[in-house]
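Removed: one protein chain of the complex. Kept in place: all other protein chains.
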Amino acid sequence: MTAPATHHDVPASLRLTWLDKTAIVTLVVALGLAFLTPPEATQGNVARLFYLHLPTILVAYAAFATTLIGVVAYLATKDLKWDQLAGAAAEVGVVFTGFTIIVGMIWAKPTWGVYWTWSARLTLTAVMFFAYLGYLALRRAVDDPVVRAKRSSLLGILLIGLIPIVHFSVIWWRDIHQGGTILRPDEMQIDGILATALLAGFVAWSFTGAALIRRSWKLARLEGELDQRLRAGDGRVAGDAVDTPALDGSKDASS
Amino acid sequence: MGWIVTEPTLSSQALTIAGRDIQRERRRGEVLWVILPFGAIAMLLIPFGIGIDTPMLRRIGPGLFWVVVLLFGVLVTVRRTAADTDTEQALMLRLGVDPVAELLGRSAASVAMLIGFQLVVGAVTIALYDVDIARWPVLIALVPLVAIGLGLLGTIAGGISGSSGGANLVPFLVAPLAIPLLLAATQSMDGSTPTGGILGWLLLIVVVDIVLAVIGVLTARPLQEIR
Amino acid sequence: MNGWGWVLWGYGVVFFAVGIYLWALMARTRSVERRLDELG
Partner (left out) sequence: MDSQTPVVDFSGVAVRLGSTVVLRDVDLTIDHGEVVGLFGGNGAGKTTLLNVIATAIRPTAGQARVLGVDLNGDERLTVRGRIGVIGHNPALYPELTLWENLDIACRLTGRPTDGIGDVLQTVGLGGAAGRQGSQCSYGMQRRAEFARELLLEPDLVLLDEPHSALDVAAAELVEHLTSSVVARSGAAVLVSHDRERVEKLASRSVELESGSLVDGLDRD
C-alpha cells in the first residue's frame, strides 16, 4: 500500500491553502447570488455585471495599496521580501484593473451604446493600469534584484506622490462636465437581495485577490532565492557549466 | 572539422537577421512592455486634452491613431536591440553579412512588430473612441503596408544616423518623410473617400514602400563603408 | 433585450482570465521550485 501523498511532497505551488479554499467557496456563493437574484429595476440583467465590476476595482486598488505598503516597508527595512511583495501585488493589481476595464466596457455597451463613456471611475482605472504597467515594465527591465528594489521603490514614491493628484484632477475635470454622478454607481437602486449579491461579490473577490497576491508573492520570494543562489554560487555553478576544454576529444586533434 | 559551406543566400541571411532581432526582442520585451503600452496610453491621454465629446472623438479617432502609429511606432525601429554596438557591427562584418540582407532582415523584424503595434493600439482606439470601422477590409492591406513603410524608413534612418544620432534623431528624421503614409492611411480609412480613391491612396503607399526598399538597398553598402 | 448575453460575456472573460493567471502563477512557481531542487 503506497503511502498516501503526505502533505509535504505535494509541491507548494499546487497545494490549496485555506485562503485558496475560502476564495473558491465564496466565489461560488457570489456567482450563485449574482445569477439568481432578480434583475435590477432600471437596468435589468446587465446590472449583474456590477457585482463583478465593483469588487474587481476594490481588489485592484487594494493590490496597489499593498504595493505602496511594500515599497515603504522595503525603504524602511531594506528587506528584499517587501520589494517582492510590492512587485507581486502590482502584478495582481494590473490584472484586476484589466478586468475592471473590460467588464466596465462590456457593461457600458448595452447601457450607454458605447464601450467607453469616459466616466471618471473607468478613466481613472485606465490611468492606474498604465501607471502600474510602467512600474512592472521598470521591474522587468532591471536584472539585479537589489537595484530593481531600489529603482522600483523610488518609482513607488513617485506614484504615491502623484496618483492622488491624478485622481483629484480627473474627478474635478469630470465633475465640471458630468456633474456629480461620479462615484455613486450610476443611478441604480442597490438594496435588499441585490445588495447581498454585491456584498458577496466584494467578499469573494477580496479572498480571491488575497489568494492571488499570496501566490504571486511566494513566487517572487522563490525567484529571489533562486537568483540569490545563482549569484552566490556563481563561481561554483558557473564552474559546473565550465570545464577544461576537451581539446584532445575534438575532431581534428591539434597537430 | 571540414564543414561543407553552402554560400548563404541574401534571403537566408535576411531571415536569420530577422529571427535574431525578434528573438532578442522576445527576451528584452522592450516593444511589448514599453513602446506598445506607450502608444496605448497616448490614445488614452489625448481626450484629457481635447475633451470627451464622443461624436467628435469618433470622428478624429482614426486620424489620431495614425499620428500615434507614426510618432510612437517608429520607436520600434530604434529600440535598444536594434541599435548595434560597434562590436556587434564588427561581428556582422566578420560574418561577411551582406549589408542589404542586414537591412532587409532588420526591417522585416520591425515590420512584424509594427503590425503588432498597430493591431493592439488600434483595438484600444476603437474601444476608447468608439470608432466605427465599417471599412475594416481596407485595414487588411493598409496595416501591413504602413508597417513596411515605417519599418524601412526607420531602419534606413537608423543606419544613416548611426549611433551618433541617439534615439530621438530617427523619429525626427522619419516624421516629415512619413507624411505620405499618414495621408494615405487617414484618407483611405475616411468614410467620404470613394473606392477608387482608396485604391489610389493604397497604391501611393505601395509606391512609397518600393521606393524606400530601393533606397535601402542602394544605401546599405555605402553605409557599411562609412562604419 | 434581456442582457444575459452581455452578463455571460463579462463573467466568462473574467473567470477565464483568472483561471489563466492562476495557472500561469502555478506553472512559474513550479518551474522555479524544480530549478531550486536541482541546485540542491
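Miscellaneous remarks
Every chain is named by a letter (A, B and C) in the order it is written, and numbering of its residues begins at 1.
Here, a residue touches a chain if its C-beta (ideal position, glycine included) is under 8 Å from a C-beta of that chain, and two chains touch if they have at least 3 such contacts.
As the structure is a prediction and not an experimental result, all values here were calculated from the model.
Seen in the complete assembly, the chain not on display touches A, B.
Panel shows chain B; residues 1-8, 12-13, 16-17, 20, 23-24, 27-28, 81, 87-88, 90-91, 93-97, 224 of it touch the chain omitted from the view. Not every partner is drawn; the one left out touches chain A at residues 143, 234, 238, 240-247, 249-252, 254-255.
Please note the rule applied: only the chains that are shown with their structure count from here on.
Centre-to-centre separation of chain A and chain C, using mean CA positions: 12 Å. The residues of chain B never reach two or more other chains; the list is empty.
The set of chain C residues touching two or more other chains is empty.
By the touch rule above, chain A contacts chain C in their complex via residues 11-14, 31, 34-35, 39, 43-46, 48-49, 52-53, 56, 95, 98-99, 102-103, 106-107, 109-110, 208, 212, 215-216, 218-219, 222-223, 225-226, 229-230, 233, 237. Listed in rising order, the residues of chain B touching chain A in the complex are 1, 29-30, 33-34, 37, 40-41, 44, 47-48, 51-52, 54, 127-130. Against chain A, in their complex, chain C makes its touches with residues 1-4, 6-7, 9-11, 13-14, 17-18, 21-22, 25-26, 28-30, 32-33, 35-36, 39.
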